[in-house]
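Step one of this worksheet: look at the structure below.
With one protein chain withheld, the remaining protein chains of the complex are depicted in position.
Should a chain be cited, it is by its letter among A, B and C, assigned in written order, with residues numbered from 1 in that chain.
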Amino acid sequence: MKQAVFLIQASDRTGLLSQLSGFFFESNLNILHCTQYSDELEHLYFMRVRVDLTTLQTTRREMYDTFAEFCNLIGVNKFKVRYMDEIPRMAIMVSKTSHCLYDLLMHQQDGDLRCEIPLIISNHPDLEAVADKFRIPYYCVPIINNDKATQEAQIIELLERHHIDLVVMARYMQVLSDDFCKRYEHKIINIHHAFLPAFQGGNPYYRAWQRGVKMIGATAHYATADLDEGPIIEQDVERVSHEDTPESLKQLGKDIERRVLTRAVKAHLNHCVIISGRRTIVLSN
Amino acid sequence: MKQAVFLIQASDRTGLLSQLSGFFFESNLNILHCTQYSDELEHLYFMRVRVDLTTLQTTRREMYDTFAEFCNLIGVNKFKVRYMDEIPRMAIMVSKTSHCLYDLLMHQQDGDLRCEIPLIISNHPDLEAVADKFRIPYYCVPIINNDKATQEAQIIELLERHHIDLVVMARYMQVLSDDFCKRYEHKIINIHHAFLPAFQGGNPYYRAWQRGVKMIGATAHYATADLDEGPIIEQDVERVSHEDTPESLKQLGKDIERRVLTRAVKAHLNHCVIISGRRTIVLSN
Amino acid sequence: MKQAVFLIQASDRTGLLSQLSGFFFESNLNILHCTQYSDELEHLYFMRVRVDLTTLQTTRREMYDTFAEFCNLIGVNKFKVRYMDEIPRMAIMVSKTSHCLYDLLMHQQDGDLRCEIPLIISNHPDLEAVADKFRIPYYCVPIINNDKATQEAQIIELLERHHIDLVVMARYMQVLSDDFCKRYEHKIINIHHAFLPAFQGGNPYYRAWQRGVKMIGATAHYATADLDEGPIIEQDVERVSHEDTPESLKQLGKDIERRVLTRAVKAHLNHCVIISGRRTIVLSN
Partner (left out) sequence: MKQAVFLIQASDRTGLLSQLSGFFFESNLNILHCTQYSDELEHLYFMRVRVDLTTLQTTRREMYDTFAEFCNLIGVNKFKVRYMDEIPRMAIMVSKTSHCLYDLLMHQQDGDLRCEIPLIISNHPDLEAVADKFRIPYYCVPIINNDKATQEAQIIELLERHHIDLVVMARYMQVLSDDFCKRYEHKIINIHHAFLPAFQGGNPYYRAWQRGVKMIGATAHYATADLDEGPIIEQDVERVSHEDTPESLKQLGKDIERRVLTRAVKAHLNHCVIISGRRTIVLSN
């Protein structure tokens, strides 16, 4: 698909929509889809424009430069341009449970996730067989002698070598270091098995059972140095009852986790997400 | 609130967004909120623009005429302008059950529904006490000797005399005639106590029970001459189980009906709904 | 309805169901509905039995005593008997917002809540008009000079004089003292405007907006001395988006709060709730 997505952030002011849509019109770039949102509390403006590039007369670099110049002129300080024919390269990190991994692989195979998956990384050997099923290289990078720094260095080396654009923690049960998180800022999506900010940290299903909640949930968010505090992309919940045990909550939770994670990854890969501080703007495609 | 809402429909083509947003910018009308939608299948373009009128230098009529002229020029064939300081006048029609009526009155009282309610009309005397609680005139207009034509004429006379903009059938258990529906085209909202198109017609809860469905629902739609076939504004469902009886489904259904109806009425009163054939475009406010 | 509900708790062991159902059979009390639940983790047994009393040959007191003796014999240590023709007396406590109050009154009026409402108590005069609509005595008991102890004493005096069985805090914005909570242990239902344990304490909607959650919720629980820590009866959530402001979350939340509170009150009034530590067993009716 010869299409580009423009993700734009600016201080809100009169005339922005008119000027921006004017740019695309005059540049002969047909707008296929456009969504915008004004944050009235913080006076911010967000816009996502998907345009047709089949009529583009210049190089993409020239288009980019022209747009950058224009943004500079009208005071738009932040934007990204993404091309729909550039397929993101996604790494999946796992530990021992397979449900999120399977879901991602299955959706990718089915053409529902716009990405390539060059490798799966784990701190355990357990899920090699799943990776094999889908013929994806599986790297087991265990933490030896509690030396997490070395292990992370190995992982980063793998990610770099494979030109990874997005890291998905599909129930990878280790906390990433601050450095790792900063290096891949806004490029790591994690799934937490609770409805954040409830039950941050470990053992959420057991604590949910103890607290006697009537619904459980899952949260997909960008990983940041502050554990479970990154910008939330997607959440969902399901009703439970007193009949549920910590074990049955965990079983039920698997279905919530995988659908929440896959939806979040999909939104990211379709360039629908703009991050603004601790919040995400998720615009339709 | 000195604000206007423009609801715009057109054949889709390149440049519409730019031209329309340009109009508001040049007219010095600050856009507070703007949503648009391109129906790629039918090549239609829909737009809702909420603008600030505090800076308006002309009369509203002049603004309207200028916009109409502009639309004519650029080939936009259908639009409406609504003013947020003009409070719609809403009539509620009921029969014997009070839950939807209460919900509407309660929300209006609470400031959640942007409307006045000059009168309640019923074919039965039962709910007069509810109307009295809220000090709203209650007109009992029964059908005598099966003469529905006369009854409807009486109702229409009431609606006309009170300058009614919107008629809400809050479980009014009579089918309106074609003439009535056409006279108030797209101005009558009805609640059907089922998840349309399932269980069109009478006794939906009993039939849902018989069929053994695992969820029941309700549907708010514009009333048209074809019973239960009008454009749907809002739907919702709730999970039920084998333990439910037709009676308990009816009880549960009450909560679904009233929240679906109230949401639909709210969307209509906030000028968020554009009708396109049998479908509605419900844009955010 | 000449029916009784038996709510039974015991240490779990083989044969309990057989012995208990044997009792009702031999006592000629026809079981209309029976639900039970075994907590395998804590080895507890819970049972709710609704029986027909039309065939009862003894006084209710005799029936109760016979059952108590039987329980003693078989080692059942905790039970309650409730009669469906004894209508609970419920007090509603409010502050300034009316949506939960309206919802309770409306449902009670409609016959959906099995209770009488002899009085409404508030720390503010604002909602007198709502109470008047439904012709229920309204007591304004303000906190004067920060003297909460005196105010609570006045409230307790009112509750005692009116023989109140259940106190519902329908957005009453004061924390009750430990003494108050203990005096009415398991007889006070509160609605918290968040999905507990997320956003305990004040300003949950603002904090939810700040955190950028994608769903908001409400929680009905028994009030205990530990704020927002009492056993949860019911919870629900709704999807929100980046477009929502703290103000719109508050508006949306109103509909969640009132339906969650009303459902919880209904379950309590129908004697469907058994409390076990910090958890509730909510059995069907």
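Heads up, the rule we're going with is that a residue touches a chain if its C-beta (ideal position, glycine included) is under 8 Å from a C-beta of that chain, and two chains touch if they have at least 3 such contacts.
The model shown is predicted, which means the values in this text are computed figures rather than measured ones.
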| item | value |
| --- | --- |
| Touching residue (missing chain; options C:His33, C:Lys148, C:Arg183 or C:Arg278) | C:His33 |
| Candidates B:Asp12, B:Asp110 or B:Asp236 - the one touching the absent chain | B:Asp236 |
| Of A:Ser98, A:Asn190 or A:Thr280, the residue in touch with the unshown chain | A:Ser98 |
| Contact partner of the left-out chain, one of B:Val49, B:Cys71, B:Leu159 or B:Val213 | B:Val213 |
| In chain C, positions touching the absent partner | 14-15, 17-19, 21-22, 24-26, 30-36, 38, 239 |
| For chain A, residues in touch with the removed chain | 98-99, 102-103, 106, 109-110, 112, 133-134, 243, 251, 254-255, 259, 284 |
| Residues from chain B at the interface with the omitted partner, ascending | 37, 39-41, 195-199, 210-215, 217, 231-237, 241-243, 245-246, 278-282 |
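As a working rule, only the chains that are shown with their structure count from here on.
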| item | value |
| --- | --- |
| For chain B paired with chain C, centre-to-centre distance based on mean C-alpha positions, whole Å | 36 |
| Chain A and chain C, separation of their C-alpha mean positions in angstrom | 41 |
| Residue list for chain B, restricted to those that touch at least two other chains | none |
